[in-house]
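Input: a single structure, listed below in structure tokens.
Of the protein chains in this complex, all but one are displayed in their positions.
In this document, chain identifiers A and B correspond to the written order of the chains, with residue numbering beginning at 1 in each.
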Amino acid sequence: MSTFESVAQAPFAPAASGVPRLLRRIITRPVAVGAIMVIVAIYMAGILAPLIAPHGFNETDLMHGNEGPSSAHLLGTDRLGHDLLSRSIWSAQTTVIISVATLINGGLIMGVSLGLLAGYRRGTTDFAIMRLGDIFHSVPTILLLLIINASLRDRVELWAEQISDFTGIGWIGESGMASYFLVFGTLSLFGWVGIARLVRSQVLALRESQYVISARASGASTGRILFRHLLPNVSNLLIVALTISLGGVAAAEVGLSFLGIGIQDRPTFGLMIAEAVGLQNVREHTHLILVPGAVIVALVLSFNLLGDQLTDILSPRRR
Amino acid sequence: MPSGLASYIIRRLAVIPLVLLVVSFVTFSLGRFAPSDYVELQAGPRAKPETIERIREDRGLNDPVYEQYVRYLGNFLTGDFGTSTKYRLPVEDVILPKLWITVQLNVVVVIISWLIALPIGTWAALRRGTWLDPLTIGLFLVPASIPVLVATPIIQWLLVVKLSLLPSGGWSDAEYFGIELGIFSKRAIMPVLIMAVPSIAGIARYMRTQVIDVLDQDFVRTAKAKGLAANVVVVRHVIRNAMLPIITLFGFELAALTAGSIFVETLLGIPGIGQFAFEAVNTRDYDVIMAVVMLGSVMFMTAMLIVDVAYGFIDPRVRLGEGLKE
Partner (left out) sequence: MESRRLVYVLTGIAVALILVLGGLTLIVVAGGGDDDDGGSSAQNGDDESPGPDLGERVQGELRLFGPDPLSIDPACASDAGSAEYIVEIFSGLVSFDRDLKVIPDIAEKWDVSPDGKVYTFHLRTNVTFHDNSRRVTADDFKFSMERALNPSTQSTVAEVYLDDIVGVDDFINGDAEEVTGIKVVNPDTLELTINEPSEVFIEKLTYPTAYVVDSREVGDSTCFEGNWTLTPNGTGPFKLADWELGTKIVLEPNENFYLDPKPSLARVTYILSGGSSFTMYENDEVDLTGVGINNIESVRETSNPLNAEYHQSPSLDVFYIGFNVNRPPFDDPDVRKALNMAVDKEFLANEFLMKLASPAKGILPPGMPGYNEDLDAPEFDKDAASELLDSTGKKDELDGLKILTSGQGAAPSDILQAVVAMWEENLGITIEIEQEDFGLFLRDLDEGNFDLFSLGWIADYPDPQNFLDIKFHSDSANNETGYSNAEVDDLLEQARAEKDEAKRLELYGQAEELIANDAPWVPLYHGTNSYLVKPYVEGYDVPAFVLPNLRYVTIKE
């Protein structure tokens, strides 16, 4: 949450610096480029998992469990003989799916829309949205996530099966869909508040600006003003905030898996780490935690570096 | 003191029960929505279904949720916060000792990290533009980027197994000046270390950007240009302006007390409130869950109120209430 606010503290960048200009300035910074390359590499590995993973994610080799790196298994195997390299690549796929789903659902749909609405409409709408945000903000998030998971997981799975039976679309009921939904749903539910506050504060400052006033005078609809006039002006800040939040999503998934609010049927970094955290396990099979740990640290670190660089670029005082 | 402070505080305090009402109702309903309750979970595979059903009926678990909620609320208002069905004790008797452990840990972590991070962050800001810059940024970023779940087992393995320096976990307390304290035990060192390092890094990193922002402002430049006498101005401005957002961060940390250390507590086997709350959710210890969630909300809102009031004291230009809205 604090990451969003640190951005919000930064002064508002002039509307003139659009997204293309932002990109041009990023590529002059080697740290940012490096971070982007790491992120892209991990994301691409995930997207191309079916093509590049040497083994399937559930392919077991019971005779070769818990082995260190070898030519057959470059990063070693876990107890069931899963190839850790392949598991990591498939885990990256889960990370991509969860990140994108959370970004769209929590960041864009809930966060941006509610923020725009609250800032532009003000009055009761603003009050309602922001107090709702306060409530979400004030509860102990992890605990609520645990309760939601304990109470809803089996029901969501049942619903998914029923919907699948009803519509005849097999993949909805395929176990797994429900847990994806739970993970990005819960992350979104508690993640939108920061983005919404950020967008709202920017919109509040902008709504009295000349061009918005003139757009309103010329009879533009609320939707048009929000999305054509206001949104582009907050896009830079949004990009920074969302970039940083993606690192947070990746890290949060690890925590959720540990607490049992995770995806069960597909490998995830969280699951791999959660299975390896026992002290005796680390002691005897250190590679089990190092492999997924290294990837997740690289990913989060890259997002943080990139976020830092973007903040730097966008805050005029530090230029 | 800013005028109208009392009425402002009263207004803010008045909101707390309203939020609690919403939070408690949602949590309560969510809990009751679970596929099974504590009676079924404690019964185990040998119990007869009809026995379980009879007990659930007797305990009112079959009543409509709103009836159960009203009953709970009624008891709550008369000071009866319910019973921990696991330990068969009043909720407060169970929660307070566990909360005390977590509070000890977190208070020490907060104090250590702030005392170390503030000067380091400021120092790094003043060294901006030198060769130290990338180094400090890296030092601040890396620990803040390692998830606690990755760091804890590795640190545990290093300190406990490889170096045999510390016990593997747990908690033990002893009486100091009539108070049960566990923080002086060597068992507390590892959790404090694990929690403090990323915290120091995060705060220092934050402090650095804040100080840089302030240093670049015109009035500070002017003050600096005026020479020695302006030293005081610099210190005052830097500290005051940088403190505002930092205090917010501090508020968040305080507020995260109830569940914040759940991972460290679970991994290191520390019987604190975070671990207990986790367990309570798994065993459906309803009243404990309710109490912890509400306690967490109250603490958060109180912390935010204190932050807002502190804003007013540190910088009178800030109008009360803005801290909440922005």
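Note that contacts are C-beta pairs under 8 Å (C-beta built on N, C-alpha and C of every residue); 3 or more make two chains touch, one makes a residue touch a chain.
All figures in this text were calculated on a predicted structure; none of them were measured in a lab.
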Partners of the unshown chain among those that are drawn: A, B
Given A:Ala118, A:Val254 or A:Leu271, the one touching the chain that is not displayed: A:Leu271
Options A:Gly34, A:Gly185 or A:Gly260, residue touching the unrepresented chain: A:Gly260
Contacts of chain B with the absent chain, listed as residue ranges: 34-49, 51-52, 54-55, 58-59, 83, 85-90, 93-94, 97-98, 112, 115-116, 118-120, 122-123, 126, 156, 160-161, 164-172, 174-177, 184-187, 189, 215, 224, 227-228, 230-231, 234-235, 238, 268-271, 275-276, 282
Residues belonging to chain A that touch the chain removed from view: 60, 62-63, 65, 79-80, 149-150, 153-154, 175, 257-262, 264-265, 271, 274-275, 278-281, 283-285
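The rule is simple: only the chains that are shown with their structure count from here on.
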Rounded Å distance between chain A and chain B, as computed from the means of their C-alpha atoms: 23
Chain B contact footprint on chain A (complex, rising order): 1-2, 5-6, 8-9, 130, 134-135, 137-144, 146-148, 150-152, 154-155, 197, 201, 247, 251, 254-255, 258-259, 273-274, 276-279, 281-283, 286, 289, 293, 296-297, 300-301, 304-305, 308, 311, 315, 317-318
Residues of chain B touching chain A in the complex: 19, 22-23, 27, 30-31, 33-35, 137, 141-142, 144-150, 152-154, 156-157, 160-161, 168, 202, 206, 209, 212-213, 216-217, 245, 248-249, 252, 255-256, 258-259, 262-263, 266-267, 274, 277-278, 281-282, 284, 289, 292-293, 296-297, 300-301, 304, 324-326
